[in-house]
Each structure stands twice: as C-alpha cells, then as structure tokens.
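One protein chain omitted, others in place.
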Amino acid sequence: MIIHLRKDIDQQKVQELADAMEGIIVQNHERQLLVTSSKHKQLASEFESFVVDHFVFDTDIQMANSFYGDKKRTVQLGHIQLGGSLNNTLMMTGPCSVESEEQIIKSAELCSELGVQVLRAGCFKPRTSPYSFQGMGLEGLKLLDKMRQRYGLLIITEVRDATHVDAVIEYADIVQIGAKAMYDHGILKRCGKADKPVLLKRGFGTTLQEFVQAAEFILSGGNPNVMLCERGIRTFETKTRFTLDLCGAAYLKHNTNLPVILDPSHAMGYAYGVPDLARACLAMGVEGLLIESHPDPSVAKSDATQQLDPGQFRELYQSLKQMAGALDMDLV
Amino acid sequence: MIIHLRKDIDQQKVQELADAMEGIIVQNHERQLLVTSSKHKQLASEFESFVVDHFVFDTDIQMANSFYGDKKRTVQLGHIQLGGSLNNTLMMTGPCSVESEEQIIKSAELCSELGVQVLRAGCFKPRTSPYSFQGMGLEGLKLLDKMRQRYGLLIITEVRDATHVDAVIEYADIVQIGAKAMYDHGILKRCGKADKPVLLKRGFGTTLQEFVQAAEFILSGGNPNVMLCERGIRTFETKTRFTLDLCGAAYLKHNTNLPVILDPSHAMGYAYGVPDLARACLAMGVEGLLIESHPDPSVAKSDATQQLDPGQFRELYQSLKQMAGALDMDLV
Amino acid sequence: MIIHLRKDIDQQKVQELADAMEGIIVQNHERQLLVTSSKHKQLASEFESFVVDHFVFDTDIQMANSFYGDKKRTVQLGHIQLGGSLNNTLMMTGPCSVESEEQIIKSAELCSELGVQVLRAGCFKPRTSPYSFQGMGLEGLKLLDKMRQRYGLLIITEVRDATHVDAVIEYADIVQIGAKAMYDHGILKRCGKADKPVLLKRGFGTTLQEFVQAAEFILSGGNPNVMLCERGIRTFETKTRFTLDLCGAAYLKHNTNLPVILDPSHAMGYAYGVPDLARACLAMGVEGLLIESHPDPSVAKSDATQQLDPGQFRELYQSLKQMAGALDMDLV
Partner (left out) sequence: MIIHLRKDIDQQKVQELADAMEGIIVQNHERQLLVTSSKHKQLASEFESFVVDHFVFDTDIQMANSFYGDKKRTVQLGHIQLGGSLNNTLMMTGPCSVESEEQIIKSAELCSELGVQVLRAGCFKPRTSPYSFQGMGLEGLKLLDKMRQRYGLLIITEVRDATHVDAVIEYADIVQIGAKAMYDHGILKRCGKADKPVLLKRGFGTTLQEFVQAAEFILSGGNPNVMLCERGIRTFETKTRFTLDLCGAAYLKHNTNLPVILDPSHAMGYAYGVPDLARACLAMGVEGLLIESHPDPSVAKSDATQQLDPGQFRELYQSLKQMAGALDMDLV
C-alpha cells in the first residue's frame, strides 16, 4: 500500500506509523509517502487522520505501477527529458569497455559527429572469468569524464558491485546497474539515495516481476529517476547469445510507469542482427536504445562479435532517424 | 551435400548413386538433386561424371541454407509472390478457430473490407485438454472453402496430425503445420509431396537448428514452397504466454533462404501487446505477419485473450500500412 | 467433472447427458463414466437420478488425479504388475534403435542374462534431420517380435507418427509415445482405444500440466494403463543434453495416480553421468527406469554418446539391485 501522508504531521508520528505497518518512509519533492507490503489492503481507521490518499496493489509492484501516479514517469537525464507524454527515444552508444584514451575518443567523436548525446562504456566489467580483461576501473571513469567535458556528452557506465558504487555515481550522468548486479541490495539501496538517474538492466534469468521489484528498491529509497532496460534473457536457444524479450517490453510498457530502454546488442550477440532488431525496438515505441559500437570491433577486448563498426552504426542511425520521422517520433 | 545431377543420366544410375551415399533424390522443376548427410564433405571421384555441381555444408541445414540457391527463395501463394528481392510483407488474419458460419463470414468480411488477402482459421485444434473444444474439423474446412469462393480470399489452416493431412491439403491454399506438430514425420513427408505452399511453425521448445531441419523434410520431399513462422518460445517468463524470439528471426533471415513469417499473437497471449509487437515485426523486414482477430473475442472458444477485435485490427492495420509506406515496403 | 453413471440407464440417455454437458463417455471394466470440462463444478439437479457419484476438479487433470480413484493406479504389463501399493521398480533397457538382427540379439541376451524383463529399442526414429538414419521400420518391429518369442521378453518400442501407430500397437507389449509425439492427437486417440499399456514421454518443452493432460486423452479414450515418463526437459544448460526434472517427478508422484518412469539416459546425453542419475532415480521411489544400452555404443547409429556398454550396464544393474534390497524395494 502506498500512503500519501499529510504534510503537517511530525516526523515522530511518521515513524510510529511506519513501525506499525512495517513500512518504508519515502521522501520526494512533492510529498512524504509510506510504502508498506502489498499485503496491506485496508487502512486502519486510527491512521486515517494522517493520510491524504492511499493506493492498494495486487503485488509489490507499487511505486512503479502504471496505476500509480502518471501512466508514464518523466525522467530527467541532464538536459534531456524522457517519458511522460513525450514521444521521444534516446540513442545511447559506445563500446562495451573503455580500453584506451585513443579508443574512447574515437567513440566520442562518432557520437559528436552524428548528434548522439549519450556515450556508453564500461569500466568495471562483470566478466565471467577471472583470467580475462576486467576493465580499466577508476582510470576508465576519468577518461569518460574527459569525454563528457570535451564533447559535451552525457556518460552512462556500469556499476559491477557495491565496492565502487560511489565512484560510479560520482562520474556517471546515468548509473547503469548491469544484468548480473541487479539483485545487489548494496547497489540498489545506494542508488536509491543517489541524485543520478539509474538505468536498471534485467537479469538474464530474471522474471519481469522480480525485475520491477528491484526497481522498487531504488524508488522506495527516494530516487524517482529509474529506467528499465531489457537486454535479452537466457533461453534454450544458443544460436543467438540471448533472446530479446519484446513481449516482456510490451508488458513493462503497459504495466509500469517507468521508461523502457532496449539493448538489442547484448541480446543478439552478433552484429549482423543488430540493425534489424534495433529497428524493431524503435517501432515498439520505447524511450531508448542502447547499441554497442566500437571504432574497430575486431580488436575489442570484450564483446567483439556484437559491436557495430562506425560505418554500420552510421547506416543504422540514419535508418532509425528516417523511421522515427515517418512515425512522428523523435530520436534524440 | 547437395549434388546437382546431370539431366541425361538414367534413373537406375541415380538410384545407385543415392544408395551409395544414403542420399535422398529430389526432383524439382529445374533439375534432379541428390541430398546426402552433411557429413559427406567430398565427392568421390567415380561420381564426378554424373554431377553438374555440388555444395558442401557444415550442418544438415542444406536446401534451406542461405548459401544454397538464391539468398531468399520466392514462394508462390496463389497469385501472390513473396520473398526473393520483393520487399513485401503478407498480412494474414482471422480467428483462432472456425466456430460457426456466422462467425467466419464476419472475419472474411473484415479481410475483404481492408484488402487483407489471406484468411486464417483452425478446424483441427491441437488442444491441450481432451475436455475442451476440439475444432469443427471437416465441416470447418468446408466453411473456409465457401469463404474462399465468396470473397476471393486465400485460406491458411492448420493440420494437427497425420490422420487428416490429406483433407487439409485439399482445402487449404496454404497448409499450416502448427507448433505442436512440427516434428511429425507423417505430416512433414506428406507435405513434401504436396503441391501447396506450407507455413511451418516453430515448436515452442524447438531450437532454430531443429526448426530449419524440419523444413528440410518438406524441401527434400520435393516441395520448394516452405515458409518459416516464429510464434514464440517457452521460457521462464510467464507474464506473457510465450516469448517472441526476434533474435531467432534475425538468425533465420540471415542464415536461411526461406521466407520468414512472424506471429506476435500467440507469443504475447494478450491483445494489449499485439499492436506494438506487430509493428516491431514489420520493422524487422519479414515476409509476413499472422495476427489473430475475432468478430467478438470475448466469446471465442479458444485463445480468447489474445485475439484483436475488429476495431483494434483496423487500427493496427492502418498503422502498419502507413509504416510500410514510410519504409518503402509493401504490405500485401 | 467425472460422473459415475448408474449401470441401468440406457445408452440414448447417456448420450443425451454427454451432449448436454459436452462430455466424453468412458467405458471401463467396472462402470461407465462421463467426463466433462473441469469448468463444471456442480451437477445439475435434473441429472442427479442418473448418477452414482461425481468428482469435481480444479483443472482438466481429472482421471489422472491423485484425488480420483486409487492414489496410485496399478498397471498390468504382460505378467508384471506395477504401481498400486507394490513397492517395485521395473527396469527396461536396450539400444536407442534396432540396427540389425545381430545387434538386437546381443541386447536381448544381456537382458536375459541379468533377468531384465523388458527390452526397449526404436524402429521408427523421430530424427531431427531427414539425412540421417530413420530407423528400420516394420522390419525392426519383426526383429523385436522374434526377440520376444525367443527370450520371453516384453517389448517396448516407440510410435513416431499416426501413419504407423497400428503396426506399433500390434507388435509392442508396451507402446511408447515419444517426447516429440506426445501432443499428437492421432496417436493419443488411437492409443486410447488400444488394449496395450502405454508409456507416455514428456515433451522436452512440455509443462507438467500439459503432460498429464496428454495422458487424459488416452485415459478418456478408455485405456486405463498409462505410465508417465520424465526424460529431461530443455533448459539453458547445454553441457548436458537435457535437464532431468526430478522436481517434476516428485510433483507427478504426489499429484497424479499414474506410475512414474524415469529415463536418465536421454536427459544426460553422456554415459558417464547415467549410473549416478539412475541411482538417484531409483532412490526417488518410482515405478520404472528406462536405460539405454548398446552392445557397442561406439558404432551406434543414433545416440552413441549416451548408451551404456554391456559392462557398464551390468555394473549399474548390480548396484541398483543392491540398493533396492537395502531400501526394501523390488527391482523387477
């Protein structure tokens, strides 16, 4: 149950209410909320005098529910607005990993050339093997910071575990929580207290219910700027790296109030399929696309097979621009 | 290995070659082929004088391989051509099941009104339970025949098992082999001998490799008119009925020479997501869409939740027409 | 709803009741039943005078439900009884395919030597590729018949599709419906009319609900001798061929009245894991084991990697015998 509290009650009383209902106090710009387990279906009469409004839900998808607040949240990313009644889609591109200054400059220049506003690249890589490249870490974050300053780009980069979450929050414009980290309470709770927008990726073995509930950790922590990113789930099919779940994206669009971002690169795992899939994603009418591109994929230190080269990305971007125009959408 | 045989060798010799290599003799318009296991990588020198050309493959995806013949086959469905270098997408719609003459007339009239050329409806339903509606059977086929004659529509309907495959081949313009029947050798082999085009659906637990190999049964039986239909696979996610595998569709487009058809209705299982998914499918650049619609879904005897009502279908169809136009594609 | 009808009502009345409730009339030794959709929760008062007893269910798992009839059915396989309150487990072994008389004799002799009473081998192989060995067909059935007569073994062999179901029913003592054929209404309905026991394998993409409902087709056809066989489901894991679902086996034991058989060979796909898994299966307390063995797996025409050689099978069989003894079970 989400309870909108009256503004004039004192904090001690708020805490009493929270304790009585085992609820979480959420402070946002407009008001103070108390969010309890969805098992609570009725407001006890002794609380009524402290409450402006309350909302009952079937499941613990509450603050993210499309029946709560605006049908679609507006999320602020630097100067860019997404969601709400805007009909725009954000393009984010860049390499899997920051590998060197030279490499990331080339990626930033490609963004700059085309007018792409968000540069993506990982510094703390959640690699499966301890014996492969683990990312450049803090040094990589500093290179991304340089790119932001030099090219005026927004930076999205991934937090791998709770030990460096503060550094990522400091350097990123958008904090990405990756597929392997999305159950990490250490990260989720810290991001709930952050003032940066968060892109939360669905785990490849994660149900839609669990996925949105992970977002509830951030929302109930006080950070309203959360986006959901579907990036492929693990199925029995192995000809492609993962299976992009666009039925799931349709579910998220319809049942949550959070902007939806799609990442066809990780889903497909092979560059040949990415352009067709990216066009399919745009046609879904989602708020953003995350596409991996690399100045020279053949020498990439991670995800070499799935990154587009600059020529492929340019061609895809033009086709998406044209398609967006034809469909009265705005590719930003 | 696919071997193109010289035209002037006699049939006894062809049979000897087939026996020696445990191969299948395939007769088509243009030539006689011998197709063997892909384990054969080299042509024995004593056969060379009988052979015009031969093609070696990694796996038993051979006749359907994009490295064999045209990159994309042209398939003839009545007066409609699909595939090849044509950039057109075929719309097929209608109810899950033929339920009554009144119902199927309404569906046929919707097609007729909008210019949709192919009416779909099932007569032999592969229901999971013996205690629910099993379809109208032969009576349903006769109603579909009437619609064809009255409205000039092409009919696609499903064969459930080998006991009625002859009847379906007789009455249908396009024979649909459903997701649960796609391993059925009785059906596959019979369709290989048929002169009707075949739409083969992927089983929900079927790998892409197995799926295309099922098409090889039909192709090697002598029927070149096969289309592959992705309709959702079974994954751990249960908020949607199945998971539409567009990564798999990208694989099929790239790696096979068969037209690709997509069925978002069965994948999603809920009408609310079908329009967005249908637009995504069209943006993939595939050869056809199969969309369930029903004069009144609320009273449908099967798949009630996923069928679009006439108003929803009209709206979707207009948006697809507009999108196709903008993308220089042709929705036929 | 399952309705036990009074014995003295005439068949015309029975038919009227069936039509009124869209139910299936089932005739068995003891009584006449009417089985309707589980949506029926109440018996209309006008029918009460024709009814001895009636049973209401949550889902269309009705005749196979552990709340209907005996908690566990007794199934008669030739002279062997399984299920009920017997605490015995049936061993069935033999090669994937009948390949030659010499080969199947060796397999039959291994059974005979050890006291295994049921010989398994396929004649109509549901191969994935048209270009590989498809089985010996009718000739194979005749060889199995010879083994039955010569060694006194019971024969279990698989029906692949409805075109040869009559032949398999004629030659087999136990009709096996394979994982790829288990949705085939042509086979299921024919087996419902047969007087042979049926071993129904779960499809690798099939839910437990669908699996048991497939058994309902046979049971409601009039054949009460059905066994359920779990043989591995398809998951994201590819280091093993399939994933043996023993949680599912526990579900079937608890929720259905049908004997449960386990096939660890197809699940694992590699001989090295079969003995440990077979011991685990026996410890589950199920009614039977299906283990692939071959006189010389290295030359097997199908499933070469997973078949045990005679030495491995002997060793496994002794360890199972010992374990059964220690656990007060009977390995028959």
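Going by the order they are written in, the chains are A, B and C; count residues from 1 in each one.
We take it that contacts are C-beta pairs under 8 Å (C-beta built on N, C-alpha and C of every residue); 3 or more make two chains touch, one makes a residue touch a chain.
Since the model is a prediction, treat every value here as computed from it, not as a measurement.
Among the residues A:25, A:51, A:162 or A:304, only A:162 touches the chain that is left out of the figure.
Only one residue in the set A:216, A:276 or A:303 touches the chain that does not appear here, and it is A:216. In the full complex, chain A makes contact with the omitted chain through residues 23-24, 35-38, 60, 62, 124, 126, 128-132, 134, 160-163, 180-181, 183-187, 203-206, 209-210, 213-214, 216-217, 220, 234. Panel shows chain B; residues 205, 234-236, 238 of it touch the chain omitted from the view. Residues of chain C in touch with the missing chain: 205, 207-209, 232-233, 235-251, 253-254, 267-268, 272-273, 276-277, 279-285, 322-323, 326-327.
Following the convention adopted for this analysis, only the chains that are shown with their structure count from here on.
Relative to the centroid of all protein Cα atoms, the closest per-chain Cα centroid is that of B. Computed centre separation for the pair chain B/chain C is 32 angstrom, with centres defined by C-alpha atoms. Residues of chain C in contact with two or more other chains: 205, 234.
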